[in-house]
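Of the protein chains in this complex, one is absent; all others appear in place.
For clarity, chains are labelled A and B in written order, and residue numbers in each chain start from 1.
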Amino acid sequence: MTHVSIKGLTKVYPGATEPSLDRLSLEIPTGELTALLGPSGCGKTTTMKMIAGLLEPTSGDVTFDGRSVLQDKPEDRGVVMVFQNYLLFPYMSVADNVGFGLKMRKIDPAEIKRRVGEMLELVKLPDLGDRKPIALSGGQQQRVALARALIVQPNVLLLDEPLSNLDAHLRFEMRDLIRSLQQEMGITTIFVTHDQEEAVVLADRVALILDGQMKQYDKPDVFYKRPVDEATARFFGGHNFINGMSDGQSFDSELGRLILPDNAASGIGKLTFRPENVRIGNAGDGTNSLKATIADVIYLGTQTRLKLRVGDTVLDAVVNPNEIETYGVGDTLPIHLPTSSLWVIQ
Amino acid sequence: MSDRMKIFLLILPAMFIIVVLFFGGLLIGLMRSFNYMPVIGLTEPDFSAYISVFTDKEFYLSFLLTFHIAFTSTVISSILAIGAALLLRRNFVGRRIVNFLFQLNLTVPHLVGAIGMLYLFSQSGSFARLANEFGMIQGPSDFPALVFDPYAIGIILQYVWKEIPFIGVIVLANMQSIGEDYESVARSLGASKWQTFRFVLLPLIFPGVLSASVMVFAFTFGAYEIPAILGANFPAALPVLAYRKYTDVDLAARPEAMAMAIVIALLSALMIYFYVRYSRRRIRG
Partner (left out) sequence: MSNRESVSIRSFRVLTGVFLITWLILPLIPLAIWSFAHGWFYPDLLPQTWSLRAWKYALSDTAGVIDSLWLTIGISLAATVLSILVGVPAGRALGMYKFRGKEIVELMILAPTIVPGIAVVLGIHSVFISLGLNNTVWGVILVHLIPTLPYMVLVMAGIFANYDPAFEAQARSLGASSLKTFWYVTLPAIRPGIIVGGLFAFLVSWSQYILTLLIGGGRVETLPLLLFNFATSGRNDITGAIGMIYILPGIVILLLTAKHLSGRSGAVGGFGQI
């Protein structure tokens, strides 16, 4: 049950000219599951290691419940990290691995045995206590790693790319397990990933880090509706960026005049909307209607991707394959952009 | 060409050499220790050589001394080598020099080191002269006997000098390939630095240390030239004794020399057994 606060955290590696992490600030409420999302090298693993005490920041602070932990040694912080390759101690049994943290605290062996048994039940591996890690599958190893971390009831749990090594169907199982365990035990959890799908499916809130800077820290859906800038939008797969001028209520560009939602920014900027929000056909009241020519059709099985030409502009759209069945390259069709799906970036 | 054939032909030359020279040498030595050599007319194997050897007080003293040398050298070198590897893992002023000197030490033959030790530690050697300079002793005989002494201190010092870098380089390479993440995990689970070393790192490097130690033990037990230069005459190290017997004018001593050689071989076979049994089991088990 720990409120984690990161203030102005910066890391410049010796010999480097640029900081790997530049003044990151973040408030993570107690018991929340937060994702640090970003491409490789963006500084997210560096951040994790600084929270864990495995790396010293160049400047900035990390506090747990208001108290700075920078002076605390790793083993005193109550931060447990689960690495991407699980790192189960290879020569110890599963039970010994899980009980390791308790053994280090010199807890009574009978008590350790009891708690280990409980924990293995929780992660649904009740009979594997005597096996060696090498005999387990990847998914099983991960559960043991989780059990090993949770049993010591850490202040903060750090997960490194928890879902990326798993096959698709295992992902959802693991996702449910992590979420349920985390919420049941109320442990503040931070995980690191480069996959925005993983972030969105697992986290309460996402912090996007690009080039050592934090861009946006919001609930997952906000990144799709209200990305803070073009780089952020692009990271989440946004494709349509139209230059123009906004007056707060409508946007003028090559596409003509489009009606904006309330509290849109005004001034020079880029209009952005996601491919999946482009609608075929006219809106009931004719708002934001455009005439488009199909430039390319890519069938993806569950969706169809379209490249639509409106005047000199090319737009990306993603639609249900059924909607576009009768159309082909070169055809013209009406489309409209719902007001709520538009956003202005500056 | 089938895979089996390919494999067979690939290892044939190496196996031929090892079987003929190495195992052949052992076999001949074994036969001769029993005075059994049909090719030259000795068709009656007998135990006389072994009886002579095992009733000889000199042999037992020699064996004990040699075992002491090997055991002490191996234990000291292994422990200090682990320490050295831990030291060299992290950066510090002068690390590159130490690394370089470690590798340099590997290229210096034992014999040179032994002679150097002689010049350093003998009763008229450099350390004795230093002690004299500082008024700690009056004359050469006041300096403790570190070479040609019954405890083989000089010999052990020389082996430690060479084997710390040998084991150290192996352990260091091992540590670097294991990486530091296991220790990070242990620390974050609440283990102190010592607990992490004892429960996490040590078991991981143990197989490597063990295999290196076995090599060192066997080498220090069976080496000739170092005890020949630095050792006392009585009791002499076992290899020295064996050589003496073999080159004795009395040819009857030869089978006894062979018997001693077989004893040495048996001891190293025991080492191989222990190594195979214990280091392979730990991870697979």
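Heads up, the rule we're going with is that contacts are C-beta pairs under 8 Å (C-beta built on N, C-alpha and C of every residue); 3 or more make two chains touch, one makes a residue touch a chain.
Just so we're clear, the structure is a prediction, and the values are computed from it rather than from any experiment.
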| item | value |
| --- | --- |
| Among B:69, B:218 or B:232, the residue in touch with the chain that has been omitted | B:218 |
| Hidden-chain contact residue, picked from the options B:21, B:51 or B:252 | B:21 |
| Interface with the undisplayed chain - residues on chain B | 3-4, 6-7, 9-11, 13-15, 17-19, 21-32, 39, 84, 87, 90, 92-95, 97-98, 100-113, 115-120, 124-126, 128-130, 132-133, 140, 158, 161, 165, 169-174, 176-177, 180, 183-184, 187, 205, 207-208, 211-212, 214-215, 218-219, 221-225, 228-229, 239, 242-243, 246, 254, 257-258, 261-262, 264-265, 268-269, 271-272, 276 |
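In the analysis below, only the chains that are shown with their structure count from here on.
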| item | value |
| --- | --- |
| Whole-Å separation of chain centres (CA-atom averages), chain A against chain B | 56 |
| Chain B-facing residues of chain A, complex | 52-54, 73-75, 77, 79-81, 83, 85, 87, 89-91, 100-101, 103-105, 132, 134, 148-149, 152, 154 |
| Residue ranges of chain B touching chain A (in the complex, touch as defined) | 181-182, 184-192, 195, 199-200, 203-204, 282-285 |
